[in-house]
Structure formats: structure tokens, C-alpha cells
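Encoded as C-alpha cells, the structure appears first; notes follow it.
Here the complex is missing one protein chain, while the rest keep their positions.
Order of writing sets the chain letters: A and B. Residues in each chain are counted from 1.
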Amino acid sequence: MGMNTQGRPTRMAENIATGGYADTISGSRGLDQAEPLIFERGDMDRCGVDLPDPKGLKTRLGGQERKAPIGLPGLAEPETMRHYVRLSRKNYAIDLGLYPLGSCTMKHNPRLNEKIARLPGFADVHPLQPAATVQGAYQLMGELAHWLMTLTNMPAVALSPKAGAHGEFCGMMAIRAKLDADGQTGRRRILVPESAHGTNPATAVQCGFTVDEIPADKTGRVDMEAFKAKLGDDVAGIMLTNPNTCGLFERDIREIADLIHEAGGYFYCDGANFNAIVGRVRPGDLGVDAMHINLHKTFSTPHGGGGPGSGPTVLSEALAPFAPVPYVVETAKGGWEMVEHMDDAEGDPFGRMAAFHGQMGMFTRALTYMMSHGSDGLKQVAEDAVLNANYIQARLKHVMTPAFDGTCMHEALFDDRFLKDTGVTTLDFAKAMIDEGYHPMTMYFPLVVHGAMLIEPTETESMSGLDRFIEVLEALATAAKDGDKDRFLAAPVHAPTKRLDETRAARQPVLRWTAPTDTVEAAE
Amino acid sequence: MLDAIGVASIDDLFTDVPEAARLDGLIDLPTRQTELQVERAMSAMASRNVAASHAPFFVGAGAYKHHVPATVDHLIQRSEFLTAYTPYQPEISQGTLQTLFEFQTQVALLTGMDVANASMYDGSTACAEAVMMAARVTRRTKAVMAGSVHPHYVEASKTLAKYSDVAITVTDAAPADLDAVIAEIDDTTACVVVQTPDIFGRLHDLREISRIAHEKGALVIAVFTEAVSLGLVEAPGHMGADIAVGEGQSIGVGLNFGGPYVGLFACKDDRRFIRQMPGRLAGETVDADGRRGYVLTLSTREQHIRRDKATSNICTNSGLCALAWTIHMTLLGEKGLTTLARLNHETACELADALGSIPGVEVVNDSFFNEFTLLLPKNADQVVNELAHVGVLGGVPASRLYPGRFENYLIVAATETNTPEDIAVFAKALAGVL
Partner (left out) sequence: MTTRYTEDHEWITVDGDIATVGITAFAAGQLGDVVFVELPEVGRSLTKGDEFAVVESVKAASEVYAPVDGEITAINDALEGEPAKVNEDPSGDGWFVKIKLADASQLDGLMDEAAYNAHIA
């Protein structure tokens, strides 16, 4: 018989060495490739962009030519591609798995949104083109406004706020302007629950208010007695998240609204958790005066590693006249125009919040999402988000400790009682989840719960996906209780990096790359 | 799932909602549509707009049309960048954190400053935050803004300062020099805010105003709306600026009808400054094995820790736009940026020559980068509308930014995207409507 004895070995070698080579020569670990900074890779003469040669015309810069080199390195196109693709692989993402960051609403981002936002008629349009050439953009803003006002049952919306916190600023500025217009200059105290997002007190102060904290009751909601005791003729209003940051609906919300109104104040609702009630409950029916809507949470525009967001803010009849410029209005002839200046506005705008007209790229994505889902689909969004969170809470309550009794809304909040005496902290537990291929939940927030773990699965997880996640958390909780502490304290060991030294980063801040000193000396 | 939870229906999960606020049916909006239906409806809306690439296009005034290489849009659509959150868990966010660190370094280099943050919403909000930061650093309350700073930036700053103890004085927009700003500087001045190139396209040397401001203990905030200009003109940090803020949209981001954009924010390396800086910061550190890595740092300035004492209420920044910016800047490098800046300037020079030779049209600027202002023999708003009617997007009437003023002034921008044919068509059309 003819036999080919050449070729690669196909059997595993026996007695193969399995350890001892943890440190590689390159610093890479297989597909986890080490990637230096561009400043250590590129150089000043390399360029990855095609550009024609300048003609060498005499400049008209008024003597303002730059004198020294900038020091910006460049890379060729393939090098650039590799650099950023390699870096991207060191990130967790929704597209890789469940991302249960409570309060952040990491739901699937439909790619139709991206396609629509990139249509040249939206992406390649200048905000200051003549009105006749941007009627579709004005119309889109008008339609988005209609959807947001209808979903919230509120009479006005300011589209220009650039993120949730910017929307809070918008709403609180409107409240301040209204109080001042009514001569209520003694009203400067804003009530804020202890469980609030940090943006709430920061925003209130930015609008010239002082912050007075309201404690939570034992069910995780506003302590009504404490709240009532704080009302008075110096109260400007309340900032309340609903559903709140414990993932609970504020049962007394109507009474809170009535009491704050009777006391002469206004009700700002932090709309970060609107995704739990959209299509089922309209904030206008709850007595809200102002509420921002995070388009990047409820309406699925991508989070992009930390923005951009968009925070349109709905306003009540009382606050609507103080809405900021600009805004679009439909003309008698069926066209659209933009009101850009305070003097041209019908009411008494408190000002302009930013250049141009708002986050158009987010408007297109959010409207695409709303139209795709419709009133029926959006209602189902809220229902499925609440169903999924409750499923997690119900299935885990035998091994983990829910912070409060009863069902929750769109997020399940646990505290760290189940870790008592295990030597494992919330942080350690979260880091162990990384080794299991999951992004951790929000931890240590809200502040009213000890060692908080806030899990928001969102509606875009299937039941089987939730089951896998639940099984992992069950096993981890059991391991912690069984004394397998080391697994947690070392975690993560399978991530691109181990735990990072945040103390060092804060004590000796290094906020940019600088050329190594010897190179500088060599150059001199 | 309902069984596991122990309820009979979804409605049972919503019983905390007050009865009066429970909706029986659906909200009065259209019901769900297919992908194809939505695409048709949205495309119809998009087609009612004239895209910049479909017309000779010369509109600027704070947002500029530049060519963005295809690589940029491909990379920012990588799932791992697009669908990640703020990098709260650094061990699985090194991609975002390292790019932010690179971004901060590039911004610092470009502006000639020491450090930069991980981005702001846009140039106008970066400007407003810079004014408030200067007041905190100097513990003073007067801010002087040049009237030639983009009026939207001035308005955004006034809004942020409205209920604080910071009072903003704005000088008249008309003088070409900064003397009116200098005249306002006194011992109570926290900062002066000047833009170069300014809203009319004029370039300013900031050395003199910096010297005078510093003598009085005031800070200098330098604003730019066209980041490409820094490839050719002197960086604010080299002219004495203490804080440099600007719009980064020109690099990597695109027009997007005004947003999202990316605010650039840089300052001196002074502990007082950095601790008062708004926004997120990525910093270098090491992991448990001693390997280099990056984290968000100095968070105690921020709202989630400092609450009512935070430097700003900012939470989300402009992460994905910052990523686009940094990728485009990496592709350009110093060589590409310098060439791009020169091409912009040369195109603007050719445009100025072509338009300036039309009878009755005067180029107002003594200096410019890629944008300048024309004095026309008739109302500029009317001219722009007539130009649009013949298919030319011919600039921004100054009166759109300064209502009731400068009615015959037209601000026009040229970039590397304008061809000689565009310029010829514009010149012919402008001559035709005058």
C-alpha cells in the first residue's frame, strides 16, 4: 500500500505540558492581543487619508501660522483598522451578552435605526441651511415631539437637551423661571429622595436651588410622613424618579403630586426609568410638571461607550411657556419652521441650552424605533421589561436577598445580606460575574441599600437567556456561601486585565500620554 | 414565567400604579410597522431635505462639511464600541478606556494644552462649563465674552450661569479687535472668552489679551468651532490660554443637522484646574499583575459621588463621537491634518477671490482660515433663500445669529469638499441674485 508519511501531527501529544507559559513574549494572549497606544506606534509622517497636494498659495492667516509641530502621530489605514479592532475586542457590549446594568437600560439596539440615521437626507444636512431645504428634518422633529407628548400626555416638549442630565437642567430651569415669573422668589428648596441619581441634586444646585433629602420608607419608597413634614412655603418642588431607583413604582405618586402642588411647588420626574411604563402609564396622568426622556434608554439609541445621549423634556401647561429655544412649529400652509430666537418665541423661554437644535442623530433613531414598535409594541416593551425583572427576582430570591418585598418594576434590587460573613463583597461578586462572561449589574447604587446590586435585564432578553444568567448567579451565590472566597477575591482572572489600581490612578493622575524623557533628551 | 413569579397576569405586576392612571387600551398612536414600512416613511422624510453633498455647499458658522474616511464609520459601528456603556467595569472596557486616553492626549496636543477630558456634549456646552469652571478656580464672578464668540455659545453660557452668581458681560460683536474685551477686564474678572477663528472667520492673536488678563488674575478661555484650523494656525495653549474649548465635529463626526457633536475641553496641568474640571477623565494605572491599563478617575468631582457639590451635572458625554474623532485624527496624523488644513485654507482663498470680484460684494475679513464674511448690497437672508432656489447652499446670514443686526452680511465657509466647479457655480449664482 502507498502511504503518505508527511503532514502535520493530528494527535495530541502525550504528556503535554499544560502550564508554565502564562507570560508570553509579546504580551498578547492568543486572540487577546496586546495593543500599545497610537503614540507608541505611529509617527508624524504617516497618513491614512488620501489628500491631494496643496497648491502652495500665499496664506491669509493674519500672521497666525502655527510655529511648532503638534506632535500628532498617524497610522496607515490597515494599521488604524487593526489598532481599533484589537481595542474593541477588550470591551464588553450588549451584542456580546446580557448587560444587566440597572438604571442604564442596556437593551438591544436595532440596526435599522443606524441605517436610517445615515441616510444623507438626515446625516448630511447642516443645521443652519435655509428652512426650505430642511423641511424633512423639521418634520421629523415635529413627529418625534408628537410621539413623546402623546406617550406622556403632556402638552409640550423641548427637544434640544443633549442628554438626561441636560434634560433635568431644562426641566428645573423651567420650574425656576415659572417661580420667578410668579414672584415666588422665596421658593428655593427642592426635595430629593436619598435614593435619587446624583444628577438630581447636582442639577437642582445648578439652577440656584438648595437640596433637602427625603428618606425612604421600609418599602423602598418615599417616606410620606417625612415628605409632608418638609413641605412649606419655601419649597420649590420635588425631583422624583418613577419608577424609582429601587425599581419600584411610587404608589403614592398622585398624592405626592397633589401635595407638592398644594404647597405651591412643582413636580419634576426623572424619566430615566420611563421604559418600565411606556405605553401603559402616561406621566401626565400622574401630575408630573416636567420629565426628561432618555432616548438612549427607553428608545434604544446606542450608548456608544458613554454617549451621545439625548434628553427631550416634556413640560406641563404651567411650564410650557418657559420652554427653551429652539423649537419647530407647523405653519398654516402645512410646512414647518424653526423658532430660534427668544424674541420670536410665543412664551417666555428661559434661554437656549446649546448650539443648534438638539441631537438629530438620536431623534432619527428614536423615531425609527417608535414607529417600528407602535403603540402596541411599546406597551409590550414595558410589560416584557417588567416581566423579565420579576422573573430574575423570583428565581434568585432563595439564594440572594431582594432589598424589598413584593414584585418590582423593570429592575430587581438585591442587597448584600446573602454575602454576610462570606468575606465576599458586592464588588467581588460583580467581578466574578465577569469571569462567567457577563457584565456586572449596577453596584452600590442606590445608596439607600447596603451593597446594592441593581439588575435590569430589559425586554430584549429571551427566557432561555435569562435562565442561563440565573443559573450562573445561583451558582456564584452558592459558591460564596460555601466558602469559595478565593474565586471572588481574585476575579476577574479571565478578562483582558485583572483588577485595576484605582487608588494609584487618583493619587498620581496620568491623564495623557507623554513622550518618554530619554527620547526628548535624545531629540535635543 | 408568570408562574415562577407567582402572579396570574402581567397586569398583576402593575398594581402599584394608581387606578386613575391605568390605561385600558392603547395610546392613540400608530401601531407597529415592518422594517420595510418604516424605512419607506423615514426615507420619504429624508428626501425632503437637501443633503450637503447634493449641492454646491458653503454653510458653516459652527458646523462644517468635511470628508470623513469610510474607515471611521465602519469602526464606530463595531458592536463592542457601539453597544457598550460608560466604562464602569474597567477590566472589560479597556477598548473604550484606551481610546479615551488617546483622545484626551490628541486633544491636549492639538490645543497646545496639558490635559483634556473625555469630551463634552458639544462646543457650546463645553464653553458654558468652562466659564463656570473659571469662576470656581478664581473664586470670582465676572465673565467677559467677546461678541464675536458664536452667539449660540454665548447663549448657552448665559443659560448655565443664569441662576448662579456668575454674571456674563458680552462686548459688541462689531469691532474686529479684542480691545473692548480687554477694556472690561478688572480685578473681579474670572475669565475672558474669545474665539479664533471667530464667528465672522477672523483670526485673533491671543497673546496680548492673555498677558493683560493674567496680570489681573483672570483666566483666558479660548474657543474654536473649526478644529481643522488648528492644523495651520497657532494653538490656544501656545498663546496663553488657560482653558481651550471647542467643537470637534469637523473631525470624524459629520453634519447630522446639528448633533450629536463632540465638545473638546482642555486646560493647564494644575491641580486646582483639574479638580474643577467638568466631565469624565480616563487615567493610566496598572492591574494586579502590574500590566498597564486605564480607568475612569478623579470621579469625586462628579455628580454620582459629589451630588449637590459636583462640578457639573454632566453624566453622559459624547463617547462614540469622541471615538470617531480619535480614529479620524489617527488616520490623518500630523501630516494629514496639516495638509487638510492647508487645502481648506486654499479653497477659502480661491472662494474669497471669486466672490470678492463680484461687483458690490466685499470680503470683510483681513484674515481667515476657511470661513469669511461678505458684505452684500442686499439682505443676506433673502440672498440665501434665492440661492437655495437655484440649488446653491450659500452660507449663513449673520442676522440668523444676530437677529436684527448685520442684515447684509453673509458668512461663507469653504472646505476640502468644494470643487473649483462648486466655486464657479456659487459665484455665478450669487452675481445672478444680487
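The rule is short, and it goes like this: a contact is a pair of C-beta atoms (placed from the backbone, for glycine too) under 8 Å apart; a residue touches a chain by one contact, two chains touch by 3 or more.
Being a predicted model, the structure only gives us computed values, none of them experimental.
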{"item": "Among the chains presented, those that the missing one touches", "value": "A, B"}
{"item": "Identified contact with the non-displayed chain, of B:22, B:309 or B:428", "value": "B:309"}
{"item": "Residue, one of B:299, B:385 or B:399, that touches the chain absent here", "value": "B:299"}
{"item": "Positions on chain B where the hidden chain makes contact", "value": "271, 275, 299-300, 305-306, 309"}
{"item": "Residues of chain A in contact with the chain not shown", "value": "444, 502-503, 506-507"}
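In the analysis below, only the chains that are shown with their structure count from here on.
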{"item": "Centre-of-Cα separation between chain B and chain A, whole angstrom", "value": "21"}
